[in-house]
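Partial complex: the chains shown occupy the same locations as in the complete assembly.
To keep things simple, chains are lettered A and B as they appear, and every chain counts its residues starting from 1.
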Amino acid sequence: MAGSPRRAGGRRLLLPLLCLFFQGATAILFAVFVRYNHETDAALWHWGNHSNAANEFYFRYPSFQDVHVMVFVGFGFLMAFLQRYGFSSVGFTFFLAAFALQWSTLIQGFLHAFHGGHIHVGVESMINADFCAGAVLISFGAILGKTGPAQLLLMALLEVVLFGVNEFVLLSLLGVRDAGGSMTIHTFGAYFGLVLSRVLYRPRLEKSKHRQGSVYHSDLFAMIGTIFLWIFWPSFNSAPTMLGDGQHRTALNTYYSLTASTLSTFALSALVSSDGRLDMVHIQNAALAGGVVVGTSSEMMLTPFGALAAGFLAGTVSTLGYKFFTPILESKFKVQDTCGVHNLHGMPGILGALLGVLVAGLATHEAYGDGLENVFPLIAEGQRSATSQAMHQLFGLFVTLMFASVGGGLGGLLLKLPCLDYPSDSQCYEDQVYWEVPGEHEDTAQEPLKMEEPDTQA
Amino acid sequence: MAGSPRRAGGRRLLLPLLCLFFQGATAILFAVFVRYNHETDAALWHWGNHSNAANEFYFRYPSFQDVHVMVFVGFGFLMAFLQRYGFSSVGFTFFLAAFALQWSTLIQGFLHAFHGGHIHVGVESMINADFCAGAVLISFGAILGKTGPAQLLLMALLEVVLFGVNEFVLLSLLGVRDAGGSMTIHTFGAYFGLVLSRVLYRPRLEKSKHRQGSVYHSDLFAMIGTIFLWIFWPSFNSAPTMLGDGQHRTALNTYYSLTASTLSTFALSALVSSDGRLDMVHIQNAALAGGVVVGTSSEMMLTPFGALAAGFLAGTVSTLGYKFFTPILESKFKVQDTCGVHNLHGMPGILGALLGVLVAGLATHEAYGDGLENVFPLIAEGQRSATSQAMHQLFGLFVTLMFASVGGGLGGLLLKLPCLDYPSDSQCYEDQVYWEVPGEHEDTAQEPLKMEEPDTQA
């Protein structure tokens, strides 16, 4: 990365200035475009003669809150496994997601809920914005510890737009079904982050190797993230599906899939270890793959057995990925994937998309009855055969991979702008670079880290 | 504080005796006065021919549970940032809130739900009691680390009564709207605690200065509190509002406001720092100010832009308060505010009340339609103009400040009763004074703390 050495303090002004500028811009856009929808507006709601019980709030808000916990507690603490990067993991998750919520309310609003010159918001826009924030955080996982907050903010700025466009192409143009986002969230977020990490490849990252592991208590903090993600994943997948049997079935399928991915992760983690001991990295991550893999198909008639089988497969692939593929990804493909998002979101996301192809292709009027209208409206209306729906699903996966890859590449170039501050190779995975860290902490840091100038990130 | 030296052991008997006495007293009062309401009583519910789906439980219980998480996990862990006071922060929160729930069920019941000689309870009384417990915990934040549990219990005893009376004056007598409690909870709780802390001023508190900071992992525990408070604040503000569009709009406004306060906190924290680094104290606290500031107005037609602007302002004021005002508060006003409740609840609470004045004053029949009846019944019924409502809102703020200040002063005198045990100036912020602490912990405490007699707290 070019650029003559400058005072870190000078560069550091960029973060607050970007924050203030973006906040000002979104506020103006909100003022011009964003309005309460007919379920949140006092006059509109009471104009129709609605029963309060019919307000969408009561059908989706509990699920929304579960998703909200996943985004902020789940992702934040899951990434807090690093011994010296807990403040950044939890704090930047908080920061990035807060920005993404506002920004994606606008982007998704323009694309999905723009009527009469206004974006109309309610609980569904809250859920959709949280989903988009989830994708941003998945990408964050790939570059965790190697980027500064101003870089992350720009990444989110770009990614939210591309997420919205990709989602629009899939759901609105192609008629793809992807309630829990195997494609739109997990595959997109993972490959966006992985390509971005490739562009930011650091050949001398081993200078920070000693900080790349966990300590005992940081692994327990990470388990807070894991467990909350695991618990609430049924709500994640079911939050945006059709009411009634749709939400109910989606939650049930996800619940089964997760139990199976947990068992297969424990089994495989012990199997691939030299002495039969379990690896916390596997448990913290691969056990969640069961939620990812049924993101597309859990609203469909997957059957409880199908959910178990899918979860089992995802846990297995994910654990094997951590053990065997992550090292290759770095050595051969020059992708440094801090959290292993390729194993947790990338491969299980693709598997989930393919499972969606399969289950959509098997859809029949017998299996879905009058519920076919809800799950596959285009098949129910006779516009498509099940096979055609399956082909569209498959095409959606390719579109997603393309958007994610090109977007991640663009993102990488954006993050290499010379004005942006980032940690040097020997300062990666270290909170002190961006946070005032209490000196009396237990672990390392006898000598305070010198604030050197960034070196590589070429 | 007067009183001849006594054996700590003797004084320590007071806590269990007070507990047992208060529990006995509330139990007797429950036996005499508290009854199931028509939604929780088997006979009453089935006497009317209700659909089970119409039971208030299904409209408010999920929000109640979110509030419950905020009170016990949110406040408890938020205060666990101190390096040696985690047991007390989480434990005394648990203890105080459990007592406050019982006691405020009675006090609020007598004031709001007393019919035919009985208090009738259901999910709404659970929410209201949790709100009152929230105010008590805000006050606790101001004196954290400097008081004993028996003192805290007496504080709660007094504060719950005054909270109930203030709330009654505002909501029932003045017709003030304050769903999320910018006034009744945040302003009241903060100034009650601050005045109380002023009365208990310790000139030699620097003896415990070395324990007043955080350690690495205690800051992460505090972030658990922050994040759960942040996530569930939309439920806090919307829990008691009118059903339908009311709850929906309140949650949405709070959600937007919090995203803005988070961005402004990150921006300001970096701006006011000498080297551009972020301060955990700001992130843990000021990012939440967006929830406080829309406590009054989030049920109104604040507009999404209004929510963003309010949140941005609150995060800014709160961060600046931590940086510049807290030191002055101690040096000039002799108020030692451990958690900075003035910045998180005091100033944002007042701002929230003023915002409520503004938004109420702007209320029109056009903007609210038939929903005006729900938000401003007195305006809808023609008993008041919008301007008059605004004036009542403003008067409500003054009443609250008066109740809080006088109450905090009384509370301070009560806590100085000579029979009460409290930590000496050199024992503040230290769990060992009131807890059996495992000796093998990581940080300090090579030599166990001697249980000296209390010294100042004049």
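In this section, a contact is a pair of C-beta atoms (placed from the backbone, for glycine too) under 8 Å apart; a residue touches a chain by one contact, two chains touch by 3 or more.
This structure is a prediction, so every number in the text was calculated from the model and none was measured.
Engineer: If you could, jot down how many copies the complete complex is built from here, 2 of which are displayed.
Structural biologist: The complex in this structure file totals 3 copies.
Note that in this section only the chains that are shown with their structure count from here on.
Engineer: Express in whole angstrom the distance between the two chain centres, defined as the mean CA positions of chain A and chain B.
Structural biologist: So the centroids are 33 Å from each other.
Engineer: For the complex, which residues does chain A have touching chain B?
Structural biologist: 8-9, 11-13, 15-17, 19-20, 22-23, 26-27, 30-31, 34-36, 39-47, 50, 52-53, 55-58, 61-62, 65, 68-69, 72-73, 76-77, 80, 86-87, 90-91, 94-95, 98-99, 101-102, 105, 121-123, 126, 149, 217, 221, 224, 433-438, 440-443, 451
Engineer: Which residues of chain B touch chain A in the complex?
Structural biologist: Spelled out, the residues of chain B in touch with chain A are 53-54, 58-59, 62, 66, 83, 213-217, 219-220, 223-224, 226-228, 230-232, 234-235, 243-249, 251-252, 255-256, 258-260, 262-264, 266-268, 270-271, 273, 275-280, 283, 287, 301, 303-305, 308-309, 312, 366-372, 374-375, 442-443.
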